[in-house]
Each structure stands twice: as structure tokens, then as C-alpha cells.
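Missing here is one protein chain; the remaining ones are kept as they sit in the complex.
By letter and in written order, the chains are A and B; residue numbering begins at 1 in each of them.
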Amino acid sequence: MYRKAISYSVFNSIAVLTLAAGSAATAQTLINGAGATFPAPIYQKWFSDFHKQHSDVEINYQPKGSGAGIAAVTDGTVDFGASDAPLSDAQLKTFQDKHGFPLLHFPTVAGAAVPSYNLPGIHSGLNFTGEALAGIFLGKITKWNDPALTGPNPKMKLPDADIVVVHRSDGSGTSYCFTDYLSKVSPEWKQKVGKSTSPNWPTGLGAPQNNGVAGQIKQTQYAIGYIELIYALNNDIAYGNVKNEAGTFVKPDLASVTAAAAGAAKTMPADFRVSITNAPGKDAYPIATFTWLLIPEQIKDANKAKDIKEFLQWMLMTGQNDAQSLSYARLPKEVVAKEEKAIANIK
Amino acid sequence: MLFLTGVCTLIAVSVLFFILGYLFQKGGRSLSWHFFTNLPAPTGETGGGMANAILGSGQVLALATCIGVPIGFTAGVYLAEYSGAAFASIVRFMTDLLNGVPSIVVGVVTYTLVVLKTGTGPLAGGIALGIMMIPIAVRSTEEFLRAVPNSLREGAMALGASHWKTIVTVVIPAAIRGILSGMMLNLARVAGETAPLLLTAGLSMYWNHGWSQPVATLPVMIYTDAIGPQQDLHQQAWAAGFVLLCLVLLVNVLARTVISRGIHKPR
Partner (left out) sequence: MVSSATVASGIRPQGRMLSYLSRLKTGDEIARLIALTAASAIVAITLLLVWNLWTVSAPTRAKFGWSFLLARIWDTNTDQYGALPYIYGTTLTSLLALVIAIPLGVGAAIFLAELAPPRISDAFTFLIELLAAVPSVVFGLIGIFMLVPILESSVVPPLKKSLSFLPFFTGPFYGVSIFTASIVLSLMIVPFIISVSREVLLAVPRDLREAALAVGATKWESTWQVVVPFARSGIFGSIFLALARALGETMAVTMVIGNTPNIKATLLAPGYSIAAKIANEFGEARGMVLSALVELGLVLFALTIVINGAARLLILMTTAKGTQQ
């Protein structure tokens, strides 16, 4: 009986101590966010650097997927969200109806979804057309030596082997970007599957997260999948070039992504929701996307509102310089200018 | 044939060693003092650790114990000592039901009932894990209390002790070692649960601010680091996995030492 009492008080003291440890920091503002996994590395760096400069602000970010980020910010369980996929009109309406004010989009960086593959002997430089990619992911093109693939790659020796398709099993902004592109280049894809963070994939294996897909491609011979560029670079997986709207096979890299983003900058809508897949321009990489921070227009806590606005300003001025070293494309100047003005919309 | 059974045993035992060895090789070797004292650092920076996750796990488990142990223990006492009532069979049935709830479902229910009102954090995480602790706490308490011979109870009553005094001063102390060890094993088991925490505890790169603010926990950190692209974060995930496993094994060893010194339950 007494032993139980002792173990109880031990547990309770541990709980109290941990709470005290946390409370020592409550002089600070804690801002919670959740969302896309793709930009998580640079967000973590930004939040950490910002905290070093403003020690009373802690911005916390949990990467759990674009869809989950949108859901969390709509539920109100986080202060801000993050997503590679812009909200649809329906999703915006849901947020508006629930909270009484809109959700604002702020682009942070741009990235690329690259077709990665595991073909023995072929490391880089495989050319893909949009139709070929659509055919593969529809399950129509099943062999690597299909004419749709050998055509653009006359010098490569493609094997007579079955293609193993890999896609995301969880809701993903990367999936949205990829299917958005496929919907633009293939009417059949648009009709059968469409663009979504959780498309109803006609074929292929599902792996959770970009890393899961990368791992699966690496382990499976003759596999093909789409992952963010940074995952292909970090895991040393071969990735190919994609034919863009102007007809050139463009290699995905920071320059070609920036070219795609720049093309869109001129026609950027006021709410920053724009798709930059299949962007015009001969250097533009066609499967590119912005990634956004989703900030509610009105934030109850005045401190949080002030800190978020300060962070956004800092991100646009200083944070952008970190993008290159972490393999993200920085925002075009025009977009930065527009965004700085838009920060004032947050109340 | 008998030789085959020996082979089966060797296979079962060697799996544990493989896992330990693999974890040590992948993560244990990169453990340092930093790991236990520092907050996580973003990729590319060295010196990051999982101090907040270790503390966060402790916080969540402390709450889970405060929920699971009292309810489970007292209900176990009820089932063992007052089991004449028809209600007792209902309770037993419900306990079995609760035990059968998959951990992800517990997470889902806790999300809809708690997180939507308070947000993610140690409160929600502790409630989810506490619910998971209850059935096993009930079962192990009941078992060890039943194992106490009736002669002890009758002896106490013959000396004039009332029912509740008998239970508190004679029966429970006789079974306490087994019960404590059962609780420790229970704790070790929920310490490794990831699925409910993914939905209820959130994640934090800083020290926890409060019971309804996101908190870093070891299992969720492992999962999150393992799915990122950076190799240095993978290193952290393996190291954390090794630490978690060691902590869990430590509690298990402790639990078994406690029980081996007490009353053996009859086999």
C-alpha cells in the first residue's frame, strides 16, 4: 500500500518537474504549425535560425503531409499550416465557414517532383514525355522498352522488363503536383484520375512519405516513382528529364524550377494560389510547384500575429538565402515583392 | 523432432540479438552526451539531441500511469475480491473488449474526443496510452490477488479484520510484488506505442510548454526522422530507437527482478 503511494508520488513529481521545466519557458510565445514534408528541412532551419535571433519566439513545425496540414489548420489544432498543394475553392470555403475569415497562402520556396527510376546501367539523362509518364502511371505502358520511352532515348539501351510503379500511400502535395501535371498533359489521366493529394492510383505500390517512395525505388529494380528533387539527390537515385511545354527535355534543377516559377510570377493571382506545372518558357521544368504557408487571416493572440508577420518578413528577406544550399529554389523577386505587401493582410 | 524444438528456440532468441545488434551498429555508436541533453537541431547542424523527446515521453507516460494504474488496480481489486456480483462479469467482458481495441483506434477516438477540444499534447497522448494500460493493469492485478491463498484472508478475518482492512493490509501487500512488476511491464509496453501518439501528441522541437501543447516523444521522433531525406536525421532515428529499446528493456529487467524476489504465482 505504501509502496504504491511512493511510486505514485515519484511519478507525480516527475510530471510536476517536467511541467516546471516547460513552464520556465512559458515567457515565450509558442506558435504551432504542421503540414508538408517536402519543405520540412528548410522550415526547421528557418524556425531555428529565427529563434536564435528572437529568443522569445518558438515556432514549432510537425511534418505530416500537405493534406494533414490543411486539415489541421482547418480544425484549428495548429496556428498555421503548410502545403505543397493550394487549397481548392471547396476547402477554402470549409475554412471560411468554420472560422468566419479566410485562410491566406504565402509561397515560401519552389521545388520539383522528379521521375526517379532504378535501371541498371542507366544513371541519369533518361528523357520522359508527359504522355509517356501518364501512360506508365495509368498502367498502359508496362515495359521499359515501349516505343514511348525508347523514342526520346535513341542512345539508351532500355531493357525488356516490366515497369514497377511506385507512388505515395499517404496524402501528399507531391502527389498533387505530379497529378496536376499529368492532368494537363493527358486528357485520359484527367478524366480517369484527375489531380489530388490522394489520387486513386490505377496501378503501382504505395509507400508512405517521400522517403518511403525513394527507399522503395532504390530497392526495386526497374521501378519508377516521383519524388521531390532533394530526396533524389540525397539518396543518390537516378532521375530523368521531362519534356516541357516548349518541347525541350529539361533537367530538373534549381535553375529550371526557378524558370518555371518566374514564368508564373507575372500572372500570379492575389491569393498566390497558382499552379506552375507545365509552365511556359524553354528552360522551365514542367513538374514544379510552389509550397505555401497557410496563415489564417485573423489570429486571436496579438503576440502570435506579430511574430508570424515578423517571421514572414524575415523569411522573404533573409531566409530565402538558405534555399539554394538545401536544394530548394528561391522565390522570384516579383513574388517576394507581392508577398511583402500581402503580409499586411494578417490581423 | 525434439531437436527441432531446440532449433525453434534458438531462432526466437537470436531475433532479439539481431535486433539489438543492428540497432547498436546503426545508432548506438553515434550516441553521445549531446543526445541526452540537447534539443533537436535542424539538418546540417551538429550537436542535436533528443532531450526533449526523452522528457516528453516521460511526461506522457507519467500521465498514462496516473490514469491507467489507479483505475486498473482498483478495478482489479474489485474483480478479485468482490466478484460475487453479476456486475463483475460485465466488467470482465468490458475489460476484454477494451483490451481488444487496436492501438490506432484508441488514437482515433482520443483525437475526436480530446484533441479537437484541446489540441495535441501530453494530455491527449497520456489519455490515449492510459486507456491502453487499463486492461492489462486489471488483468495482472486480478491474477496476482487471486493467487494469494485464501488462508491468509480467512486468517485475517478470523482475527476480526473487516473485509476492506483484510484486503488493504494483508492481501494486497502479499501480492504487491507481482502487481508492481505487472505495472512495470505494462508501462514498458505502452512506452513503445507509436500509432496513438502520432495522432494525439504532436511533435515539438522545443521543450514542452504545457499539457495541451505539442510534445516531442521518442517513438514519434523516430518515425519523423526516419522519413526525412537527410542522412544525419536517419542517424538520429536509429540512435533514438536504440535508446528507446534500452530503456524499455531496462524496465523489463527491473520488473522481473522485483517479481523473482516475491511470491511466485502458482504455475
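By definition in this document, a contact is a pair of C-beta atoms (placed from the backbone, for glycine too) under 8 Å apart; a residue touches a chain by one contact, two chains touch by 3 or more.
Everything numeric here is computed off the predicted structure, so don't read it as measured data.
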item: Which residue of B:39, B:66 or B:108 touches the chain not shown here; value: B:108
item: Residue, one of B:23, B:203 or B:258, that touches the chain absent here; value: B:23
item: Candidate in contact with the missing chain, chosen from B:38, B:194 or B:235; value: B:194
item: Residue in contact with the excluded chain [from A:170, A:228 or A:339]; value: A:170
item: From A:162, A:301 or A:340, residue that would touch the chain that is not displayed; value: A:162
item: Residue numbers in chain A that touch the chain omitted from display; value: 64-72, 74-75, 94, 162, 164, 169-171, 194, 196-200, 204-208, 212, 215-216, 219-220, 223
item: Where the unshown chain meets chain B, residue by residue; value: 1-2, 4-9, 11-13, 15-16, 18-19, 22-23, 26, 70-75, 77-79, 81-82, 87-88, 90-91, 94-109, 111-113, 131, 134, 138, 160-165, 167-168, 185, 188-189, 191-195, 198-199, 219, 222-223, 226, 237-238, 241, 244-245, 248-249, 251-252, 256, 267
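Just so it is clear, only the chains that are shown with their structure count from here on.
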item: Inter-chain centre distance, chain A versus chain B - centres from mean C-alpha coordinates, in Å; value: 35
item: Chain A-touching residues of chain B, taken from the complex the two chains share; value: 41-45, 55-56, 58-59, 62-63, 65-66, 69, 73, 115-116, 119-120, 168-169, 172-173, 176, 180, 198, 202-211, 213-214, 224, 226-231
item: Residues of chain A defined as touching chain B within the complex; value: 1, 3-4, 7-8, 11-12, 14-15, 18-19, 21-26, 28, 30, 32, 34, 37, 40-41, 44-45, 47-48, 58, 60-64, 75, 77-78, 208-212, 214, 228, 230-231, 234-235, 326
